[in-house]
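This is the structure I have questions about; it appears just below.
With one protein chain held back, the other chains of the complex are shown just where they sit.
First chain written, first letter: the chains are A and B, and each begins at residue 1.
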Amino acid sequence: MNAISRLSTAVSLAALMPLTALAGEVEVLHWWTSGGEKRAADTLQKLVEDQGHTWKDFAVAGGGGEAAMTVLKTRAVSGNPPAAAQIKGPDIQEWGELGLLADLNQVAEQNGWNELLPPQVIEAMQFGGDYVAVPVNVHRVNWLWINPEVFAKAGATPPTTLDEFFAAAEKLKAAGFMPLAHGGQPWQDSTVFEDLALAVLGPEDFHKAFVELDESVLTSTKMVEVFTALQKLRGYVDANAAGRDWNSATAMVMNGKAGMQIMGDWAKSEWTAAGKVAGSDYECLPFPGTQGSFAYNIDSLAMFKLSNADNRKAQEDLARTVLEPEFQQFFNQNKGSIPVRMDQDMSSFDACAQKSMVDFKEAAGNGGLQPSLAHGMAASSYVQGAVFDVVTNFFNDPKADPQKAAQQLAAAIQAVQ
Amino acid sequence: MTKPVSLSRVAIYATLLAACAVYLIPLVIMLLTSFKSPEDIRTGNLLSWPEVFTAIGWLKAWDGVGGYFWNSVKITIPAVLISTVIGALNGYVLAMWRFRGSQLFFGLLLFGCFLPFQVVLLPASFTIGQLGLANTTSGLVLIHVVYGMAFTTLFFRNYYVSIPDALVRAARLDGAGFFTIFGRILLPMSTPIIMVCLIWQFTQIWNDFLFGVVFASGDTQPITVALNNLVNTSTGAKEYNVDMAAAMIAGLPTLVVYVLAGKYFLRGLTAGAVKG
Partner (left out) sequence: MSSIAVFTKASPLDALQRWLPKLVLAPSMLIILVGFYGYILWTFLLSFTSSRFMPNYSWVGLQQYARLWDNDRWWVASQNLLLFGGLFIGISLVIGVLLAVLLDQRIRREGFIRTIFLYPMALSMIVTGTAWKWLLNPGLGIDKMLRDWGWEGFRFDWLVDPDRVVYCLVIAAVWQSSGFVMALFLAGLRGVDQSIIRAAQVDGASLPNIYLRIVLPSLGPVFFSALMILSHIAIKSFDLVASMTAGGPGYASDLPAMFMYAHTFTRGQMGLGAASAILMLGAVLAILVPYLYSELRGKRHD
């Protein structure tokens, strides 16, 4: 707690603001309700309150923000949206089109956001050329988490290609381990699907398929190959996976029941919370075949238009605070992600985060940086939902035909356009 | 003659006891689990006795949801009382003062019992916003009164229909007015149905999640929303003992009401609520 209060003093000094002036209220809708997330959210609250503002916490947990989105829509319809809400990717554009989001250009300019943030992030945070949201962190989705001890026992080697991945899975299976810990929820099925797609299609075709929604790529033989790989992978998942939470799957890798898990870097917070060390107790590898690519998932707070000037001030202070280096460090170390500021000092982060940052910068330069589909960064929530339905249905039907699934995928995406 | 009878008595008791076990097991498991340590949960099975009883789950759970307990009280009590009063008056009119269209109204109301509430979320929140009640407990009370009305009216109407018209007709000839008849004649004999209505409404409103999550925020959230926030973790290990303890805390008031007032519930039903 001491570190937090010192950090908050530093931030409020940096703000060069008298502590009591212009006190407003910010209501923040988010779904950071547990463990490390909650600690991170509490820190943000403290930092904002230290600037004299009132923080009205509006936490709605459940289903990766599904419940929160329902609440946000009803609040917007009632003409009373919160000051800030956790909204991601293309959905920011949808809210922007409704004319509900506030203009943050002034804060952005004062704090040099254009220089701090990578261009892909800037694009996502703007609507019609104006900043309407502030990014909080960058998650990488295409990670493979392995338990080296289990790998050693099974005589498997950490895979770098899809073929090696399946070979390792086979060895783990033969040694009596569960090869792949997986939770059978639509978003997890799609996370695995997305990583396979990135590996098989490569970043360029991935972009064509899931950002441009190009039908010829969606129905291509490569896409059939993705589904075939998914079917093969399914054979290495245990029968009880349906409905399992991702963190229960992580725990299975942790306690040596399973060898690997395909999951974004929020899985790291589980390992960290259990006191495990990256590199020795567990290893993080880019998902086999996706080295050099980076499927990103950015949490961001979109700001809604407010009428009260004091509250607007509080809202701007919140936006500024989110990008302060101190908060970026604290928040991301708790959440497993990397800071969204490119100039952040990474020396106090663990090996996985450091690697992630290097890969991010590299991928940003060579086109390997791609938005995650499973986490609502690539396409709007209706395309995402359509993909979820097809993928999860395919995943749960052992007799499904990959050829047909690719056709269904294209048709489903077509239907919601 | 006595022997076969006692045999069938044994069969009846055996069936009832088996049924009791089935009904009780989930509660027993929840209780046992709430007193176990996370370690114990992982290694033991559902019905295994806790190695050590620990209250840590309950303490943590109270930390998480305790503060919202009173919000639920503040929402539930007025909503239950108001909707019961409205239901009683509506039921009284529908049973004793029928007029052209009152049956149609009753039909419309009954159909309302089947409305999936998800349908009304958006228009209702628009209305609440227009009324300036967004994010207040009063707004939530209003919503519960409106959407609880169908059932409360149904209860009272069905109860009053079974009361002989002659009573009311005689009072009317004596010159007693609308409210006099209600207050002097019907109300005193309404205790059973009032109990049914109060218990039903209390359970419905206390257990509501959908309206609570949509129409309340932050400090005004009811306990069910807090429970959801606690149980639906997106990071962090699952602490089933805390989850179960929190679920017990959230469910305790309604459980107590059913256990203590259950017999009034049945008495009320017997007294006529179930006569269509």
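Here, contacts are C-beta pairs under 8 Å (C-beta built on N, C-alpha and C of every residue); 3 or more make two chains touch, one makes a residue touch a chain.
Just so we're clear, the structure is a prediction, and the values are computed from it rather than from any experiment.
One of A:A241, A:A302, A:L323 or A:A353 touches the chain omitted from the figure, and that residue is A:A241.
Interface note: of B:V73, B:L109 or B:I185, the residue touching the hidden chain in the full complex is B:L109.
Interface note: of B:F35, B:Y68, B:Y147 or B:F215, the residue touching the hidden chain in the full complex is B:Y147.
Subunit B residues in contact with the hidden partner, per the touch definition given at the top, are 9, 12-13, 15-16, 19-20, 22-27, 29-30, 45-47, 86, 89-90, 92-94, 96-99, 102-103, 105-124, 127, 146-147, 149-150, 153-154, 158, 161, 165, 169, 172-173, 177-179, 203, 206-210, 224, 227-228, 231, 240, 243, 247, 250-251, 254-255, 257-259, 262-263, 265-266, 269-270, 273-276.
On the side of subunit A, the interface with the absent chain consists of residues 63, 66, 69-70, 73, 76-77, 91, 94-95, 98, 184-186, 239-243, 380-382, 384-385, 389, 392-393, 395-397, 415-416, using the contact rule stated above.
Throughout what follows, only the chains that are shown with their structure count from here on.
Subunit A and subunit B have Cα centroids lying 39 Å from one another.
Contact residues of subunit A toward subunit B in the complex are 27, 29, 31-37, 56-64, 67, 70-71, 73-75, 77-80, 82, 245, 247-248, 251, 266, 269-270, 273-274, 335. Those residues of subunit B that touch subunit A in the complex are listed here as 121-122, 125-126, 128-130, 134-135, 213-215, 217-219, 225, 228-238.
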